[in-house]
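Accompanying notes for the structure given below.
All protein chains of the complex are present and in place, except for one that has been dropped.
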Amino acid sequence: MRYLPKSPADREEMLREIGAPNIDELFSHIPAEYRFKRDLNVPRQMAESEIIDYFKQRSEEMAAGFGIMLGAGSYYHYRPVIIDSLISRGEFFTAYTPYQAEISQGTLQAVFEFQSMICELTGMEVANASLYDGSTGVAEGVMMAVRLTGRSETVIARSVHPEYREVLTTYAQHQSMPIREVAFGENGRVDAKALDAAITDKTACVVIQSPNFFGTIEDVATIAEIAHKKGALLIVSIAEALSLGIVKPPTEADIVTMEAQSFGVPLGFGGPYVGVIATREKFVRQIPGRLVGQTVDKQGKRGFVLTLSTREQHIRREKATSNICTNQGLVALMATIYMTIYGREGMKELAKQNLAKAAYASGEFAKKAKVLFGGAPRFNEFVVQTSEDSKAINERLLDQKIIGGLPLKKFYPELGNAALWCCTELVSREQIDRAAKAVQK
Amino acid sequence: MAYPADYRYTKEHEWIKVESDTGTIGITDHAQEALGDIVFVELPKPGSDVEAHKSFGTVESVKAVSELFAPASGTVTAVNDELTTAPEKINSDAHGSWMIKIKLKNPGDLNGLMNAADYEKFVAEEK
Partner (left out) sequence: MSANDQMNSKIKKVTKHISQNEGLIFERSSAGKAAYKLAPLDVPEVDAAKLLGASLRDGLGNMPEVSEFEIIRHFTRLSTWNYAIDLGMYPLGSCTMKYNARVNEVVVRMDGLASAHPYLPESVAQGALRVMKDLSDALIEITGMDAITLQPAAGAHGEMTGMMLVRAYFDAKGEKRNKVLIPDSAHGTNPATAAMCGYQVENLKSNSKGMVDIESLAAQMNEDVAALMLTNPNTLGVFEEEIHKIADLMHQKGGLLYMDGANMNALVGKARPGDFGVDVMHLNLHKTFSTPHGGGGPGSGPVAIKKHLELFLPTPVIARKKDGNLGFDYARPKSIGRVKAFYGNFGMHVRALAYILANGPDGLRQTTEDAVLNANYIRKKLEDVYDLPFKSPSMHEVVLSHRLQAVNGVKTGDIAKRLIDYGFHPYTTAFPMIVADHGAIMIEPTESEPKEELDLFIDAMRNIAEEAETNPEIILNAPHNARVQRMDEVTANRKPVLRWKPEAGKAAAD
């Protein structure tokens, strides 16, 4: 086996040193009836060229090279090439979690920069080193709010990503954390009156997404006021991180959870992505997951360490803020490099291009079908209602190498034949025109 | 470090000083030494109740969390907020760094506690 660095003679010699007659001796304490005696029924050992061939075939069974007008929590943005050059350095991708600060300063400083940039972008005061993704981020945010307030209930907008809500339901089911959903109004925004009515003195937090699942930007300040008036915290989930380039950050929130996939992370059939949680400084002791802090070494030289670790499972065990251990280190590094590349000006320009593409596209679609939720601002997604079934439209578009919008019937049957479309900077005007034309039929 | 004679002590290394019906509570010098550099304390809110021998908060070093146990039952009347921003005070002056004051519920709670001499002996034996 080509990864194994020992010759038969090495193995012989080591066995001799150990004093074992053969390798099976080292497994002899496994009860005989449980020793596995045959070959595993997995494919035979392959040459590298065969492995490449296998995956090339799998890759060809996919929609490589298609125009992608799907978003819904996973966004097709351009990935500058230096992201992969840098994260492919073995010192980054083959390192472990930076527990040993003296020989992990590279990872630690990069995470510190990640935390800093996330704070800058979200308007929060502290951010952690990452969570699994945006969906589990919502669940972790809610559990954090429950700990902070000593209350148990959650009120969540129905315009939060349906799969994020499903994940929250799964996490909450055994923790006595009831969840109430609040409808959206005509303009796609959360129904403020219904929200106000749903909050009680047991409500730990209100959860909204902005831009929400329909691409509509919520009125965060007003919702914050409603929540805070009744002593509940406001959690704002962001699925399209690039929106922060041009949309006002949710500074009125108490906790921001975010999916940062848009920042240079491949679509990759849904993962690995990178979740973020950010909050106010006064809540830092309840934040889940790892945190990197700046300090100095014995000689006064600046350096970084994992800190406030008494919150975590390896010390506090069943009383920990979360069971999270491994997070999304390398993906957070991708996001850090991406944020650095676009930076202060580029992210704004790029976000503005997305805004323009979606504005143009929604205008084109509106000529042939009904674009819903026009009464509030949106970023790069919009909902189109058609007389025809959305899946049939998408089928036709496949022939033109375009992946159409996400049919919403499964999640929102009340919207009829509706689909959620997305236009990033990578969707061309020509593709938009062709898609809008397909809707016409 | 001398253990003040007007304090009473628990086996979990807390001290309590009683003046009329108010008990002032902290941890002993022995405890702070065993814990090492204290980086954070979590204390109850004024108005909450604490129960004798039950945890009323935690004290943290870099890599450990330890429970704080109440020497007596009562209602919290004051919390030493200074320790939230300067937990190192506990290391430098454990017997002067009170954590909470409580209005005592049962004066009888104090009967089982050690005096300074007994506590000193207890600590010596524990070593």
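Each chain gets a letter, A and B, in the order it is written, and its residues are counted from 1.
The rule is short, and it goes like this: a residue touches a chain if its C-beta (ideal position, glycine included) is under 8 Å from a C-beta of that chain, and two chains touch if they have at least 3 such contacts.
Worth saying up front: this structure is predicted, and the values here are computed from it rather than measured.
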Full-complex touch with the removed chain, picking from A:Asn212, A:Gln353 or A:Thr386, is A:Gln353
Looking beyond the chains shown, say which of A:Glu113, A:Glu153, A:Asp191 or A:Asp254 touches the absent one.
-> A:Glu113
Using the touch rule from the top, list residues of chain B that touch the missing partner.
-> 37, 39-40, 60, 62, 87-88
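By our rule, only the chains that are shown with their structure count from here on.
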Which integer distance in Å separates the CA centroid of chain A from that of chain B?
-> 44
Given the complex with chain B, which residues does chain A contribute to the contact?
-> 285, 309-310, 315-316, 319
Once bound in the complex, which stretches of chain B touch chain A?
-> 40, 42, 60, 62-65
